[in-house]
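With one protein chain withheld, the remaining protein chains of the complex are depicted in position.
Moving on, here comes chain A:
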Amino acid sequence: MSLSDVTRGGGPARVIKVDALARVEGEGALYVRVRNNEIRDLKFRIYEPPRFFEGLLRGRMYSDAPDITARICGICPVAYIMGASHAMEAALGVDVPRDIHEMRRLIYCGEWIQSHVLHAAMLHAPDFLGLQDALQIAAANPDLVKAALRLKKLGNDLMATIGGRAVHPVNTKVGGFYKAPSIEALRVLLPEVEWGLGAAETLLDAFSGFDFPDYDYDYTCVSLGNTTAYPIMEGDIVVSGGEAIPLDGFMDRYEEFQVAHSTSLHARPKDGSGPYLVGPIARYNNNFDRLSTRARDAARRAGLGPIVTNPFKSLLVRMVETIHALEEVRRIIEGYRGLAAPSAPVAVRAGTGCGCTEAPRGICFHRYELGEDGRIAKALIMPPTSQNQPQIERDLRGVVEKNLDMADEDLKWLCEQTIRNYDPCISCSCHFLELTIERE
């Protein structure tokens, strides 16, 4: 693909180009054209080659969906496994008992921990220090990077203990698990969880001293909510201000649309109310009161109020959520007495079902239509990065407008950092960044 769809303005133009956005999962590009100190055009373009998952799922058994959709993303496979499983269970009328739900929450906490720590410490933190990567942080502060790696490993160990392996776990299925995870194997992780809580607090304290770029936005936050626990797989979809939408009503209110400059579909509310935010800040803003006391105290120490409006602080929110997830891990492991049955019985029938869970990067929505034989007639998946794309463009516009006097190289880096606020998973939304800024 080329930039031929982008109109190049007349007159001498100043051009800034990023050929490859680093420290994100995937391939993308940014084009900005500035004239008379005004942004005339701005496009965040994703050109990850399409893999057609929704098409490939047609004709496959309902039971194949969790494992196949997991391959959309190697960083958040559990999000896909759980979203697809929930949707199938809704379509087939399967009741999942409490103990299985808790064990699913436990493996999901493992995914949040590994994904959040990877992003906050290894992919995002270098930007605030003006460094190329976490290895450069390691040269200056090896203890910080060693702690982050050890914490990330704990997340992976949880996933592997429950799921058989950390990337693309195999022990999960529609209805629950193939085999009940071992009580003993989980209990031995408890001392490490205790260490992890302290380490996550230390990392948060260190990150809270960063110099955060001056930019705020009054986000429309869309996340799960309307439930007692800090949501991972529970509740309805809520919009800032408290409106709750049941999962099967979501597609009545939101739609996907395609733009010429991206292989990722974008999402928007049908009422024309504009971009919205999903992910850690949206979850946090909608559910602050549901965080554990320890997580809320850590947030306050880091200078965060109950509503976060500076997207650069998403890195702090990720660490707050990591603390909450670690406490959940401790609670679930301490209460675990084995599963009454590894999975709930599943009977095949025709039906339609929706599932939506909080991937580390935000709500990931699935809907499937099944035939009488349990084979998939139609599949729809809305990953978080597709939903965030219009908001990423809006943030970029705001950040560029505020910093037009910056030197090209600095502005380019700030734009990259703005995109990395979202921890965009471009593999998910379809994947890398090329930035072009043209200005007179």
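Throughout what follows, a residue touches a chain if its C-beta (ideal position, glycine included) is under 8 Å from a C-beta of that chain, and two chains touch if they have at least 3 such contacts; residues count from 1.
Definition applied: contacts and distances are computed from a predicted model.
Its record in UniProt calls the unshown chain "Coenzyme F420-reducing hydrogenase, gamma subunit", which is the match among "Coenzyme F420-reducing hydrogenase, gamma subunit", "D-methionine transport system permease protein", "Dihydroorotase" or "FAD-binding protein". Listed residues A:39, A:96, A:129 or A:167: the one in touch with the omitted chain is A:167. Summary of contacts with the chain left out: across A:146, A:187, A:270 or A:301, the touching residue is A:146.
Here the missing chain is touched by one residue of A:88, A:118, A:204 or A:396, and it is A:118. Touching the omitted chain from chain A are residues 1, 20-27, 47-56, 58, 60-61, 64, 67-68, 71-75, 77, 118, 122-123, 126, 132-135, 138, 142, 145-146, 149-150, 152-153, 156, 164-168, 170-171, 177-179, 257-260, 263, 265, 378, 416, 427, 431-432.
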